[in-house]
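Heads up, one of the protein chains got dropped from this complex, but the rest are sitting where they should.
Right, subunit A next:
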Amino acid sequence: MAPAEDPNSTGSTGGGATRDQASVKVPAKDPKKKDEKKDEDLSEEDLALKQQLELYVERAQDSDPGLQKAALESMRQEIRTATSSMTSVPKPLKFLRPHYGTLQAHYEKMADSDLKKLLADILSVLALTMSPEGERASLKYRLLGSEGDIGSWGHEYVRNLAGEISQEYAKRQTEEALIDDLMELVGQIVAFHMKHNAEPEAVDLLMEVEDLDLLVEHVDNANYKRTCLYLTSSAKYLPGPDDMLVLDIAYTIYMKFEEFPRALQIALYLDNMQYVKQVFTSCNDLRKKQQFCFILARHGITFELDDEMSPEDEERESLQEIINNTKLSEGYLTLARDIEVMEPKSPEDIYKAHLLDGRASGGGSVDSARQNLAGTFVNAFVNAGFGQDKLMTVPSEVSSGGSSTSWLFKNKDHGKASAAASLGMILLWDVDSGLAQLDKYFHSTDTHVVAGALLGVGIVNCGIKNDCDPALALLADYIDKEDSSIRIGAIMGLGLAYAGSQNEQIRSKLTPILGDAKSSLDVIAFTAISLGLVYVGSCNEEVAQAIIFVLMDRSESELGEALARLLPLGLGLLYLGKQESVEATAEVSKTFNEKIRKHCDMTLLSCAYAGTGNVLKVQHFLGQCAQHLEKGETYQGPAVLGIAMVAMAEELGLEMAIRSLEHLLQYGEQNIRRAVPLALGLLCISNPKVNVMDTLSRLSHDADTEVAMAAIVSLGLIGAGTNNARIAGMLRNLSSYYYKDASLLFCVRIGQGLVHLGKGLLTLSPYHSERFLLSPTALAGLVTLLHACLDMKAIVLGKYHYVLYFLVLAMQPRMLMTVDENLKPLSVPVRVGQAVDVVGQAGRPKTITGFQTHSTPVLLSAGDRAELATEKYVPLSPILEGFVILKENPEYREDN
């Protein structure tokens, strides 16, 4: 038989196809009636085909096996060759539909034979369109059939079969029936899919039948990337523990194909240090290892290399140096020099009061302590990491010789602590000169200055590790001093410097403070936070116990203080992102004083599920927010923040959370409304989405000053490090609107400082590596600040304004810095554009859109992705963010 010649059945264009479609859709409902009608307008060719097929059906029921066989085979031939476009049912199938019943009946009558299997095959295909939903006839006949090549019947058939398998699988699971025959079929289907660029289908099927391991056999060089991309992206939407399983497979596949950087990413996502180690041991290339170290450094975890991971001492030392982030300051300054923003900026350069008409506040001749303090923070944020500014690091001859007093003493009391610490921020990451410059404050007689110096040491060392442990050595002596501001300075400094390190020494030094009944509440609160930071996400039992004891022992009145909210947070940080591990502690928290019980519960839950995108938890928090509270209960604040912390994991959930928060604004009680701006700030941190910007701008004029203050600070957070002109303008106008209200003006100044964070070179986003990885320390820092902001008046506007320095944990350069194999900066052209989601797309789709070409180092905004614009080099990491080592491409040839 000649293959179907009808152009209508193969062509996907033209009137024929549309007519076909139209005529097929209707008979699906009422086949017989339509069939008769259709006879009339069939073309001659079709008519011939139809009669031919009818003949085959008749003959198939013939008693002569030879004739039967010939008929069935030609029927099969007819069906196979007629596989056509996706949108229409192939002609032979269509014409055979009326005979499905007769063939089925005949099949039942036949004796077992090869012929019967042949017929089963045909029936299996016919069932594709005929069998009523839920009967899975196609699968049934397939299992009875000849088990030939599955792909020969076409894609549609395979896909249908896959669907039926998953249903059948679920049914058999409940019946606890055997699934061997199914699995065999699954194997065939997966192999088929993987060969034909249909990785998502293969993965889906395997997920349905819970046997992802099968995938590893079928991936090859051509499709492993797409497969893994699909796996990792779908992990976000899977309920636990499936997501871990999926990522595990992705890790295995990446390791199989030696795509180490990606494997490392997944290992970090899983927080599985064993896997990280495995990545190091499996790779022998020093350059690649260096790249791994850069990734580890960006993630901000403490990781010690050992002999196994890097056998040679010298090599290991150089690698460890990268992990310890000692290169960060250098790279950041290189970026700053390249972009030409080294020139220090003063707070006035940021306020831009000259752009405001008339309203610039009158006097100006007298220092306002509040405004000078704001200036201190703005100066620290703007010049963060540059090592020079116009207030704190001005040459000593000016400050000592001249009559003008140094900026430090233009701050009042506890303001001096923040001022001294701001020097640490200005010299961020540059431990050597930072310590040298802070040294002079150590000998001051003013306790606030000493406290600031201690805090400054912590800030300078934030994210940087050093063998000599200078922060520990310097600060340890001060934590037991009399003066509580000095103690807090030292304790907070340790927390910042050793965040995420799980340093035993610090635990042994800090836990006794918690147990000491004589310590004041503020010291205890900061100790709890510092321990939480040092042991972030570790589920450390001893630390948890220590904090729990404090929460049980302290009097009710103390627990009612504003700073008491940091205690549950310290506890919560221990379980950051650790999901179920929190349950035992959450159970214990139910026995706490009722004043703090619910608050503690919300905080623990929000921390434990932070960054998971767990929809059920978001719903739980929303439920809590719907309650109308008795006076004095505070737990809804953490619940609102919890929504943001959980939902920030991925874009879709994030958008939904933003909308839910809008609803809370409309219907929520006042204490909820106060937390909403902060939650929005966290959701869009360093990512000024226009709709959020508008909402916050509206709230910044709210009648409730607390809401307005939170909104203003959040405007700073969403624009942090972006130099966003629109937010800058909004804040400038707010500064004139609130020129009379010192507290609000302070918030406006902080917001302005944040928008110009690091002159626009820094980001506060805890997400990195294409928004896949969440740095726990960065998130911990942000959450701590936000919790402190829940009671703005008592903490940030009170005497604990230095909580603003917790942001330093989240500060990272938003750069792409390419370096050569000797780790020297190397300028290459790169395309930077908006990242495009390519999950599940076949072929090699464009990954960025609307790009511009720059030479490195370049700045990356939220949602940006970079790709090399030259073939000359090969990046050692597929993700172009942070430090990326480039290797010369051996296959590269100059064009001419």
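The definition used in the following text is that contacts are C-beta pairs under 8 Å (C-beta built on N, C-alpha and C of every residue); 3 or more make two chains touch, one makes a residue touch a chain; residues count from 1.
Methods note: contacts and distances are computed from a predicted model.
Colleague: Hey, which one's the missing chain according to UniProt: "Metaxin-2", "ATP synthase subunit b", "Myotubularin-related protein 9" or "Ubiquitin carboxyl-terminal hydrolase"?
Modeller: This omitted chain is identified in its UniProt record as "Ubiquitin carboxyl-terminal hydrolase".
Colleague: Looking at A:Asn197, A:Ser318, A:Ser346 or A:Gln505, which residue reaches the missing chain?
Modeller: A:Gln505
Colleague: Of the residues A:Asp367, A:Glu556, A:Glu871 or A:Glu888, which one touches the chain left out of the display?
Modeller: A:Asp367
Colleague: Using the touch definition from the top, which of A:Leu247, A:Leu435 or A:Leu571 touches the missing chain?
Modeller: A:Leu435
Colleague: Of the residues A:Leu474, A:Ala544 or A:Ala610, I need the one that contacts the missing chain.
Modeller: Once the missing chain is taken into account, the touching residue is A:Leu474.
Colleague: Mind pulling the subunit A residues that touch the left-out chain?
Modeller: On the side of subunit A, residues 357-359, 362-363, 365-370, 372, 396, 400, 405-406, 408-410, 412, 432-433, 435-437, 439-446, 449, 466-470, 472-474, 476-477, 505, 742 touch the unshown chain.
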